[in-house]
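What you see is the complex with one protein chain gone and the rest in place.
The chains carry the letters A and B, assigned in the order they are written, with residues numbered from 1 in each.
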Amino acid sequence: MTDSRSQILGGIAKSLGRISGDAQRAAARERIAAHARNLIPARAQLDPADQVRLFEQMALEVSATVARVPDLDAVPDAVAGYLAGHNLPAELRAAPDPALDAIPWDRRPTLTVSTGRARDADAVSLTGAFAGIAETGTLMLVSGAERPTTLNFLPDTHIVVLKAEQIVGGYEDAWDRLRAQAGSFEGGMPRTVNMVTGPSRTGDIEQTIQLGAHGPRRLHIVLVEG
Amino acid sequence: MAEPRRGPRVGLFVTCLVDLFRPTVGFAAVKLLEDAGCTVEVPRDQTCCGQPAYNAGDRATAQDLARRTIAAFEGFDHVVVPSGSCAGMIRKHYPALLADDPAWAPRAQHVAARTHELVSFLVDVLGVTWVDARYDDTITYHDSCSGLRELGVKAQPRRLLASVRGVKFTELPDAEVCCGFGGTFCVKYPDISNRMVEDKAANVASTGAGTLLAGDVGCLLNIAGKLKRQGSPVKVRHVAEVLSGLADETPPIGDAAR
Partner (left out) sequence: MESTAHSFPENARRALQDDTLQYMLAKSRSGFQLRRAAAAQRLPEFEALRDQGRDLKNHVLEHLDVYLEMFESKVVERGGHVHWCRTAEEAREAILGICQKAGAKTVTKGKSMIAEEIAVNDHLEAHGLIPIETDLGEYIIQLRKEPPSHIIAPAFHVSKEQVADAFRAAHTDLPPDRPLEEPRELITEARLMLRRRFQEADVGITGANFLVAETGSTIIVTNEGNGDLTQTLPKVHVVIASIDKVVPTLEDVSTLLRLLARSATGQEFSAYTTFSTGPRRPGDLDGPEEFHVVLLDNGRSALLGTEFQEVLRCIRCGACMNHCPVYGSVGGHAYGWVYPGPVGAVIDPALIGIKEAGHLPNASTFCGRCEAVCPMRIPLPKMMRHWREKEFEEKLQPATMRQGLGVWGWFARRPGFYHAAARMTARMLRRASGSDGKLGSLPLPMLSGWTEHRDLPAPEGRTFQELWAERRGKK
């Protein structure tokens, strides 16, 4: 394999007609260090209130649902109401995420909340989010010991608690926030970053869009304004 | 005494298919250009722009024909072509074709920059906004690929057609989709070409128009050939025939003389 490696890399340099790659290496290092932004659409550069509105609008367009609540205290009622409204069991599999600790689940004692990775039988998951990206109504979810990735994909219904202050304009803003917290992730990057835009879907049968192909059929965003 | 003001000197590149199949289009082009104040000449030394060789991979022949065409036309203020395909060949492909030839590259660029498809030349260069013509029928229009995508010919023919008395214009569904001609494509892959021209003919029929126009005789021969094989009464003509008012002088493409 080492042999293949040097042959491929050498072949590239040869095809490109290069003797030494030093200048290219320096240019590439510089580009990565600068990680400069390319063109950012105007849509991704709104002021914060408009960003929240755009996020909501775009999320609704891709068949997510959004419930606005004033603060974390209101989350249990919102979640319980959503589950009841969709005839879903009052059982949540939640991420063991400290960011969710402040949610007073005991206000809705009928709601069973367990934490951990998703199991096959779990019907509804609840997670936080790292960011919401307004330009396309996209959630950014990052993995970690307190945020198992399986919760984002295995259950049929995924509920995400997102704070309004987590909403940014464009993808680049979310990367900046991630870089600002690089210390929390080994090597600066979480193992998995999921950008989720609406529930799972497929067009593979006669190009007709159907929701819930393999991942969640429903994506419900509880948007915490306070 | 002041000299009478002379308009631009235009060299007409006739194209093989107009020369052979549809000379009326050449005369229509001459009339439109002269009406707009141009002096038109038709160099005798022209044959083909070389596109068939170019697209067949025969670069040497294409370069040879490009050089001949350039030599025949480089003395004119403008080169005008009643075909988006041949105009695109000269305007977009000659400079690339001769880029490595130091003697010819500048000459290719010189001619390319002066070469225009007929209708876009009238509208975009000469500023023509209307023509003095009458044509009593419902018309639909196929946008030939090279004119549309290489030269941006789209609004210009519609604009001038709107000034023709008696014309009712109706848009063709999928007007921008290729008709399946494609030069030698239609004989190399006849079944696929047929599929494409069948779709085109069906779209033409769906408009209910009495006349189909386009700016390229190649596409017109293909579409007319299909429509006539199907027994369709739709009349097929080059757009210049209608704009010049010469449509009465010859039967539509593929139709018998009245």
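Assume a contact is a pair of C-beta atoms (placed from the backbone, for glycine too) under 8 Å apart; a residue touches a chain by one contact, two chains touch by 3 or more.
As the structure is a computational prediction, the values presented were derived from the model and not from experiment.
Considering the whole complex, the hidden chain is in touch with A, B. The residue from B:Thr39, B:Thr184 or B:Ser206 that touches the chain not shown here is B:Thr184. One of A:Ile19, A:Leu39 or A:Ala180 touches the chain omitted from the figure, and that residue is A:Leu39. Check A:Glu165, A:Glu186 or A:Glu225 against the missing chain and you find that the one touching it is A:Glu186.
In the full complex, the hidden chain is touched by chain A at residues 1-2, 4-5, 7-9, 11-13, 15-17, 21, 24-25, 27-29, 31-32, 35-39, 41-43, 58, 61-62, 116-118, 120, 135-138, 143-145, 148-150, 152-154, 170-172, 175, 186-208, 210, 212-216.
Contacts to the hidden chain, counted on chain B, fall at residues 14, 16, 18-24, 26-27, 42, 44-48, 50, 52-59, 61, 64-65, 68, 145-146, 149-150, 176-178, 180-197, 220-222, 224-226, 228-229, 236, 250-251, 253-257.
The criterion applied here is as follows: only the chains that are shown with their structure count from here on.
Centre-to-centre spacing of chain A and chain B amounts to 53 Å, using the average Cα coordinate of each chain.
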